[in-house]
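Below you'll find the structure, written out as structure tokens, and then a few comments.
The complex appears here minus one protein chain, its other protein chains still in place.
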Amino acid sequence: VRLRDLGIVVGEHPPGPVNAITDVPGVTVGLRTVVADTPRVARTGVTVVLPRGGEEWTDPVFAGYHAFNGNGEITGIPWLLESGTLGSPVAITNTHQVGTIRDALVAHAEARDIATDFHLPVVTETYDGWLNDIAAFHLTAADLEAALAAAAGGDVAEGNVGGGTGMICHEFKGGTGTASRAAGGHTVGALVQANYGARRHLRVDGVAVGRAVGYDAVPAPWPDRRDGGSIVAVVATDAPLLPVQCTRLARRATVGLARVGGIGHNGSGDLFLAFATGNRLPGGAPGPDGLTMVPHPAMDPLFEAAAEAVEEAILNALVAAETMTGHDGRTAHALPHDALLTAMERG
Amino acid sequence: VRLRDLGIVVGEHPPGPVNAITDVPGVTVGLRTVVADTPRVARTGVTVVLPRGGEEWTDPVFAGYHAFNGNGEITGIPWLLESGTLGSPVAITNTHQVGTIRDALVAHAEARDIATDFHLPVVTETYDGWLNDIAAFHLTAADLEAALAAAAGGDVAEGNVGGGTGMICHEFKGGTGTASRAAGGHTVGALVQANYGARRHLRVDGVAVGRAVGYDAVPAPWPDRRDGGSIVAVVATDAPLLPVQCTRLARRATVGLARVGGIGHNGSGDLFLAFATGNRLPGGAPGPDGLTMVPHPAMDPLFEAAAEAVEEAILNALVAAETMTGHDGRTAHALPHDALLTAMERG
Amino acid sequence: VRLRDLGIVVGEHPPGPVNAITDVPGVTVGLRTVVADTPRVARTGVTVVLPRGGEEWTDPVFAGYHAFNGNGEITGIPWLLESGTLGSPVAITNTHQVGTIRDALVAHAEARDIATDFHLPVVTETYDGWLNDIAAFHLTAADLEAALAAAAGGDVAEGNVGGGTGMICHEFKGGTGTASRAAGGHTVGALVQANYGARRHLRVDGVAVGRAVGYDAVPAPWPDRRDGGSIVAVVATDAPLLPVQCTRLARRATVGLARVGGIGHNGSGDLFLAFATGNRLPGGAPGPDGLTMVPHPAMDPLFEAAAEAVEEAILNALVAAETMTGHDGRTAHALPHDALLTAMERG
Partner (left out) sequence: VRLRDLGIVVGEHPPGPVNAITDVPGVTVGLRTVVADTPRVARTGVTVVLPRGGEEWTDPVFAGYHAFNGNGEITGIPWLLESGTLGSPVAITNTHQVGTIRDALVAHAEARDIATDFHLPVVTETYDGWLNDIAAFHLTAADLEAALAAAAGGDVAEGNVGGGTGMICHEFKGGTGTASRAAGGHTVGALVQANYGARRHLRVDGVAVGRAVGYDAVPAPWPDRRDGGSIVAVVATDAPLLPVQCTRLARRATVGLARVGGIGHNGSGDLFLAFATGNRLPGGAPGPDGLTMVPHPAMDPLFEAAAEAVEEAILNALVAAETMTGHDGRTAHALPHDALLTAMERG
């Protein structure tokens, strides 16, 4: 069940065919969910987003990055900023194992002789240590390989899946979410791992849903207020953007986040990545068709689309997530759909 | 008339005594409004914000900066970023005369032997060329001097005043606005010059007021859609923040802007400045009491306060602004208070 | 007389035909020198660099920026960073009149209806207040117009000319300098306004020339050590660089500066701009030929060329500058050519 299945629509631009980041042609998503109760509690996983379905290793995409609040980790950024390019899948996992997944991506490339010398893949994270026994370091390179092997276009599972398995968002169960928009003659998609925020700030299309759903009706996941957590967002488009324009697009994820109620709390790693597939760089150089760019004034519909796609992706994560009990018997409750609908009707 | 006078409250933190940036002790604001119909139409002005009421020339404040969308001008930023300090008043004026006002600030300091060698004052702008005959370059150094001379604490005039005289915001008459919050044991204030946005995006406490007020009821200021314009925001606090923390605070202006409906259109110069008066730097060095800082985890209430103060400052600008006819007979209509209240009641 | 006229060669790449930034096709330079003894002492001016000889207003160039030490002023940077483009001449003048020249550029564009709405020109500066009575604010819009009217290709005057008129560099008379390199199949040129540094740090091709020329032989320009001053560098290339690559190029000016002995003292505004004419953006959009880029690995010769061009441009400024007496009877002595040659021979 997704937000629109409940009859709730946010934004003004229409979604793409599957309303997911995979509406951007060539983009594939792979999920590896690791859930176990013994020997130690696992509620974690890996999500991969492949900008060109795997060809990005040798045909990089232009990319940009924005840290709205940098209490998080992301690898690969020095070269992404320096070159304006992204030449690997993007992986999203838990905070403690960014390194494991990052080196596994390097090993993946080495094993396939994908490039000659070195690799600087992009891996980012949010913290799932409330529901997941994170100090158990559950993930291995095999989990990354499983996520890559599962990468596909079309519908994307949401909620308690992939790197988003153990998320908590606005004090409800959070997770992985995605959405897309058709705007300005192009497609803009977003995928988020939503793990941030206070309940009282949650808004859906402007309605203060979080305040409407009291703690009596739906208990908080923790005994005392905790604002920790983070949100990472990957924004993709098939528009032919230059790197500087990808950065502009990444920054608009802030708007989508703010609409839902994010303010970038101190403990939040709100890291946003954007890439554009509309230009080709086979072997790192322009092909025979050269490059082009969307004129800057024509970026406006893309900005609006990025904000809306991130907004709806977060809400899709919340709607799709299911109540989960994990580490130390803690429970994060899903946002009940009926409570959401009731709140929306009351406005 | 201000937003709260209409019975509308946004945010969760209480405002300071006068609900203005001047609630931050020591901060003063001066306004110089230039309105004339002959020989050429003038609808412009200058706003100055003095972080320490004039003493900032010799006792700088720590400061930070964020460009949400950089289609605008602001001087003084290289040194502000390099040093983390702000050692001049901040002036806000129209786009074409940033230089005039900037050099006038230098001359002001020279005339008073305020410092020995050189000055790098901060002056920023938004574009008032729809209502103001901007190519007439109305402003002179005397206008800057008048604004400085008028600087005072306490209540701040809003709407069609100072640099905000000729603004248009969400396709209603815009202008200068201010607000403040008490949070985390400190005060956070904001002053904006609001000149951005599409009407359909305007939200007040989540309610889609802009869509509710149709173009039949209140005509657009222009015959065709124009997203140009900008918003500059100055955020002040008496908390003892370090420069890096001022930057964090400045970035939260984005949240306040997004709540009202800003998305950073391509043509918008959305430039945010934050300064903190809680540390003293007489002569550019710490005084006998040294420095301190708010521990990072204690920034959260300040972040929330900054977002709320910017949000309410924009709405105050909209509420205070009055319908204005200017250059070429163009008219920008104010947001009617009754239409606003009707929209809010319907939710 | 230029460095190579003395038989001194720095770097490994050959210069272009006139060994100036104007070797980049289309680039023109205009100088306006203002020297007077009454009513107040003037030793100042304006330098303009036109990336496309004036067409840059409507056919912007891609551009990047690096602040090695930000104790200086430069306008136009928010939009340059946001868009990756530069759509105006670059003007360089004295610290106090950046605003005058900036608004004069806006007025210049307004007077010619060059664009419809607003302008954000790039103007930067160094401080000439030791030799120039800077508080007299000598320059007017007419000086900017004179510099623009004088803009031409081919040879560029150096030393005590244009914005570089009153400069002091490594405690010798400094000024305007330029140089170029042919490398990687492209041309890279640089123009500097050199006004920084301690004498003991001055090196020419590695030789500690500054230490070799004692204060007995050539007096310091001031009674006590002063490290103030600044250097601004404009780097131009005809290579088809993307904005992100222009930023990379701008950062290499640091290497040229360091070779001569700059370390970015606290009081120095070491601001570097780079632009690339190899892509066309008529009306702000790619033309029928689209865009292209130099593959990143092919940037190396351009990096080397940028470092060398900046290095030689500084040295050309020093060699061309002539002893000047100015404000308050102060004298800045030129680096004597024979002393330079003697130092070089001794190694």
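Should a chain be cited, it is by its letter among A, B and C, assigned in written order, with residues numbered from 1 in that chain.
Operating definition for what follows: a residue touches a chain if its C-beta (ideal position, glycine included) is under 8 Å from a C-beta of that chain, and two chains touch if they have at least 3 such contacts.
Since the model is a prediction, treat every value here as computed from it, not as a measurement.
Although it is not drawn here, the omitted chain touches the following shown chains in the complete assembly: A, B, C. Within the whole complex, the absent chain has one touching residue among B:29, B:179 or B:242, and that is B:242. Checked against the full complex, the one of A:269, A:301 or A:326 touching the unshown chain is A:269. Remark: the omitted chain is touched by one listed residue; of B:39, B:223 or B:290 this is B:290.
From the options C:119, C:259 or C:280, the residue with contact to the unseen chain in the full assembly is C:259.
Of the residues in subunit A, those that touch the hidden partner chain are 67, 69-79, 81-83, 95-104, 106-107, 110, 117-120, 123, 127, 129, 135, 137, 228, 267, 269, 271.
Counting the whole complex, the residues of subunit C in touch with the unshown chain are 12, 68-69, 200, 203, 205-208, 227, 248, 251-252, 254-255, 258-259, 262-267, 296-297, 299-300, 303-304, 307, 347. Against the chain not shown here, subunit B presents residues 82-85, 242-244, 248, 284-286, 289-293, 295-297.
In the analysis below, only the chains that are shown with their structure count from here on.
Taking the mean of all protein Cα atoms as the centre, the chain whose own Cα mean lies nearest is B. In terms of their C-alpha centroids, the spacing between subunit A and subunit C amounts to 44 Å.
Chain centres here are Cα means. That of subunit A falls 33 Å from that of subunit B.
Centre-to-centre separation of subunit B and subunit C, using mean CA positions: 35 Å. Residue positions 82-83 of subunit C each touch two or more of the other chains.
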